[in-house]
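Heads up, the thing below is written out as structure tokens.
Of the protein chains in this complex, all but one are displayed in their positions.
The first chain written gets the first letter, and so on, giving A and B; residue counts start at 1 in each chain.
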Amino acid sequence: MSQDVVTELADRPLLEAIATSYNYWITIFLMVSGLYIVVARSNMIKSLVGLGIFQTSVYLLYLSPGKILGGTAPILTDGAQIYSNPLPHVLILTAIVVGVATLALGLALTVRVHEAYGTIEEDEITLIVDREDYAEAGEDAETTP
Amino acid sequence: MAAGPGFDVAANLPALQVMVPLIGSVICAVIRQRHLCAAITILCSAVMPVIAFLILWQVQASGTISYAMGGWAPPIGIEYRIDTINAFLLVLVSLMGAVVALYAPRSVGNEIRPEKQGWYYSMYLMCLAGLLGMAITGDAFNVFVFMEISSLAMYTLIALGSERRALVAAFQYLIIGTIGASFYVIGVGLLFLVTGSLNLWDIAQRLPEVENLRSVVAGLAFIVVGFGLKLAMFPMHLWLPNAYAFAPTVATAFIASTATKVAIYLLLRFAFSVFGVDYLTEHAPGGEVFLILAALAMLVCSVSAIFQINIKRMLAYSSVAQVGYMLAGIAIATDIGLTGSISHMFNHAIVKACLFLAVGCIFFSTGVTRIENMAGIGRTMPLTMAAFVIAGLGLIGVPGTAGFVSKWYLVQAAADVGNLLIIAVIMVSSVLAVIYLGRVVEIAWFREPKAAVVRKPPVEMMAMTWVLAVATIWFGVQTDLSAGVPTIAAAELLAGWAE
Partner (left out) sequence: MILDVILRVAAKMFIPFILMFGLYVQLHGDFGPGGGFQAGVIIAAAVILYAIVFGKDAATRVVPKWAVEQMVPLGVLIFAGVGVWSMINGGEYLNYNVLLHAGEPIGTYDAVHGQHWGVFLVEIGVLVTVTGTMLTIFYSFTGRGRPE
């Protein structure tokens, strides 16, 4: 992208700028709302949902520029001149797998936390933890192995 | 490299460095019999330093190594690109991995339930493979994949801790770690959109054409924040104390000595090799901000360490403070500053691993983790506490220990740029380290014994703790590896990759 294109992009009216690059606005919206859910919710499942939304925005960020208007699937055929970029799809396939692994591990930890504490609200867990922390040093649960 | 006949070990060292622990981990997951898994882990981990030293030797003899994964030449394929700093990092991570693996079996046997020990070894090797992969690869997306491999293994290692709080710590780390990794991917995505490349070397060549674009600055910002979360940059360090405190002690020793270092290496790699000093000074002048954050980390976290009641948490806060030292050297961004930072990574890894291993010995023998319950440990377990004290001196930076060498470089770098405030902060932070370590020493040596020593720590645990304690002294005197190699690495980093 040359410098002229950049200044040209920057000079356009706001609405037009939003309308022509709406894919990025969707990405930004998902990114911010996902991050907000992660930060604002104390329920562990909801945190994971927020994390999922946040990661989805990353997938979109990669995928949407990979589609080239008028381009076909990147398989050599007669008559096709423009191809979409296949690389982002491969990358995001990997990222999705990583995301699934993270989500599975997060849910597994949530199950274990629920079994151990009886709640998955981080506020309530913090209260329990604080009580343990300020328990008398002499009567803490430390035992010889 | 042309496909020749036969197995060419020398040419395939970079692949072996990552694949040996990865395959070992998978075999452990198939077998899951704890003694066999321990044997496999020790075998794989012991091979790692050999490979790493061979790679370092190759790099020093013949310059940068480029290894084309799958025979696809860079920048199309994934490239393993190794120059002095990654070779040094590989040595650091694999040495720590080997020491901790040799220490592990009986400590793991004590802290983790028998049916889960096979998984511990599998995850340990997976984490090792991921960290080595992050250090070795020259492909931006491959960094992300290895980062997630090591992180997922790390969350599991932390969750294996015996207390129920380990689960919460692991969950919080999972959330923060995933956000950090996602930030990194966003940054790489922005760079990919403007340069069309994922190979770090190739990105460095293409960036000068597009360096005025705002998305490049945004990409750099996302990458820095992503690594900032991963390396526990103040104030993004809140996940770290709990994660270190409630993981099994062996896992803590390994994570504390390697994970943050690899993230710092990647920060260095992106800031200096890919973007270059010129770009940073011209487009993203953030040196002062980093210096302030580094100074705050040194002061605030050292003070926090003083007030901890759990010894592992105390050492964890001290780790964040030590990360501050490394960041200070990076922010100064001179030859000596970078040398100090890289050297401090190495020295801090040795010192902190030694401290955690000593704590592991104490926990094995007496079951205490609270500092006030450690009263008189110095009299009942003099050898262990002596190693603890030696490593503690190294952490404080007493002349003649490893910590002194790197701190000296940092002070010198700060003096060169005339920043007396940073020198003062380094001094104050070292005094604070004297206070929090002195408190432990006072309780352990000068009070009546309180906790009974149920059993002696096993020979191999003591031996590994002492290996690191001796290394603390050794690298305080013999600095060829711990300061000589970082000097070359710093020069290479400052030169940058862009031609």
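By our rule, contacts are C-beta pairs under 8 Å (C-beta built on N, C-alpha and C of every residue); 3 or more make two chains touch, one makes a residue touch a chain.
A quick note: this is a predicted structure, and the numbers were derived from the prediction, not measured.
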Contacting the left-out chain in the complete assembly, out of B:V26, B:L102, B:I306 or B:V470: B:V26
Those residues of chain B which, in the complete complex, touch the missing chain: 1, 3-8, 12, 15, 19, 22-23, 26-27, 29-30, 67-71, 122
Residues belonging to chain A that touch the chain removed from view: 93, 97, 101, 104, 107-108, 111, 114-115, 118
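One rule holds in what follows: only the chains that are shown with their structure count from here on.
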For chain A paired with chain B, centre-to-centre distance based on mean C-alpha positions, whole Å: 26
Interface residues, chain B side, partner chain A - complex: 110, 141, 144-145, 148, 152, 155-156, 159, 164-165, 167-168, 170-171, 174-175, 178-179, 182, 185-186, 189-190, 192-194, 198, 210, 212-213, 309, 364, 366-370, 372-373, 451-452, 454
Residue ranges of chain A touching chain B (in the complex, touch as defined): 1, 3, 6, 31, 35, 38, 44, 47-48, 51, 54-55, 58, 61-62, 65, 87, 91, 94-95, 98, 101-102, 105-106, 109-110, 112-113, 116-117, 122, 125, 129, 132-133, 137, 140, 142-145
